[in-house]
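Next up is a structure, given as structure tokens.
Only one protein chain is missing; all other protein chains are in place.
Up next is chain A:
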Amino acid sequence: MSAPLLEVENLRVSFPTPAGRVDVVKGLSFTLGRERLGIVGESGSGKSMTGRAILRLIRSPGRQSADRLVFDGIDLQAQSERGMRKLRGARISMIMQDPKFSLNPVMTVGDQIAEALKTHESLARKDVGARVLEMLHSVRINDPERVIGLYPHEVSGGMGQRIMIAMMLIPQPDLLIADEPTSALDVSVQAQVLDLIDELVREKGMGLILISHDLNLVARYCDRILVMHAGQVVESCAAADLYQATHPYTRGLLAAVPKMEETRDELPVLDRSEWSGT
């Protein structure tokens, strides 16, 4: 593998609480090539904050720090806010969770996608329009001419998420972070959306960080998996080896996944004393 796309070393994110600052990400390290990395963990394990910290989008009063946060040879921590804005969207992009909340309700879909492009490239108006239509085509929207004039409340969840993908991929970034991209969608469209992300990422040779709480989904769409718990990585393995995971937390999570053919009456509850020592 050539030089890594992203190197993260000892990443920390903290938020103040009445009882003092609490680390929600506690010293996370990983490197990523042009591959598909899955980050799994339960709610509150710090996986979403990891995604935002890579884009340096932890809002005050939250704080982030890292020993090393380097993207494609660029030290992200040394960048000014202006420098970060040039990278956001253009080089590193993120698909948000729920299109119902993450698309601007009073802007047409077409304008929102065009904005992502226009922020980073100066193009003639008709070229922008053509690129937007082309991008909508590539996310399998059949009648893009109609869709660009719609407002987010006029499209379905699945279509909303495809619009989100179009918006985040139109400036052709090198790294895509997908933060629970399908957890707000119906099961029937989840696979469509993930297949689409997978296909576009492979086609363009991007790096992908897929953040999810769904072990099977991550195992299916990723090459490598980090299992996070309470702000730390407890297990790092190739996706194919997930089911041979050794850490008791991962084993516990795997054991709690219901199976089609099973006859268990109750799913096991995680026994947290095994790894947290309390």
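Criterion: a residue touches a chain if its C-beta (ideal position, glycine included) is under 8 Å from a C-beta of that chain, and two chains touch if they have at least 3 such contacts; residues count from 1.
The criterion applied here is as follows: contacts and distances are computed from a predicted model.
Undergrad: One chain of this complex is not shown here; going by its UniProt record, which of these names is it: "Dipeptide transport system permease protein DppB", "Na+/H+ antiporter subunit D", "Cytochrome c-type protein NapB" or "Imidazole glycerol phosphate synthase subunit HisH"?
TA: Spelling it out: the chain absent from the display is recorded in UniProt as "Dipeptide transport system permease protein DppB".
Undergrad: For the full complex, which residue in A:Leu6, A:Leu103 or A:Val227 touches the chain that was left out?
TA: In the full complex, the listed residue that touches the missing chain is A:Leu103.
Undergrad: I'm checking contacts with the chain that's been left out. Which of A:Arg68, A:Lys86 or A:Arg272 qualifies?
TA: Once the missing chain is taken into account, the touching residue is A:Lys86.
Undergrad: Determine which one of A:Ser65, A:Thr119, A:Ser183 or A:Ser236 touches the chain that has been left out.
TA: That would be A:Thr119, which touches the missing chain.
Undergrad: Could you tell me which of A:Met168, A:Val227 or A:Leu253 touches the chain that is not displayed?
TA: A:Met168
Undergrad: Go through chain A and note every residue touching the omitted chain.
TA: Spelled out for chain A, the touching residues are 52, 55, 57, 60, 81, 85-90, 93-94, 96-98, 101-108, 115-116, 119-120, 151, 153, 164, 167-168, 171.
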